[in-house]
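Heads up, this is only part of the complex; the chains shown haven't been moved.
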Amino acid sequence: MQIHEFNDFCWDKCVEKTGNKLDSKTETCLTNCVDRFIDVSLLITNRFAQLLQKSAGI
Amino acid sequence: QVKQQIAVANAQELLTKMTEKCFKKCIHKPGTSLDSSEQKCVAMCMDRYMDSWNLVSKAYSLRIQRERTNM
């Protein structure tokens, strides 16, 4: 996933108003959004690998 | 080997879609870590997404077969 896609996704999640600067709540949300997205991605990928191994009877 | 590449591409597409859909369903306000209820929600969402994929896939195959028979 590219920065563009992360920014697209997290902008929709975190940014409501666009004033003179991003407020600290929005900044924290953006940073956390990237980190949690990667967490979710890793969680899903690892769990998927486990399910594959289980179904392969390894 | 081409088949394997298709399988890998398919799995990657599935993982990408699941990540987006399950983030949207489970992470309402991204915090400093994934808490345990978010983790449970993601795991459950993932299982349901694969259930859905299997249902959709079966419905699609059945329909294609029916369309072929009708031709």
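Letters A and B name the chains as they come in the text, with residue numbers starting at 1 for each one.
By definition in this document, a residue touches a chain if its C-beta (ideal position, glycine included) is under 8 Å from a C-beta of that chain, and two chains touch if they have at least 3 such contacts.
As the structure is a computational prediction, the values presented were derived from the model and not from experiment.
Novice: Would you mind giving the copy number of each chain kind in the full assembly?
Specialist: Taking all copies into account, the full complex has the composition A x3, B x3.
Just so we're on the same page, only the chains that are shown with their structure count from here on.
Novice: Using mean CA coordinates as chain centres, what's the chain A-chain B distance in Å?
Specialist: 17
Novice: Considering only the defined contacts, which chain A positions touch chain B in the complex?
Specialist: 1, 9, 13-14, 29, 32-33, 35-37, 39-41, 43-45, 47-48
Novice: So in the complex, the part of chain B that touches chain A is made up of which residues?
Specialist: 11, 14-16, 18-20, 22-23, 26-27, 29-34, 38-39, 42-43, 46
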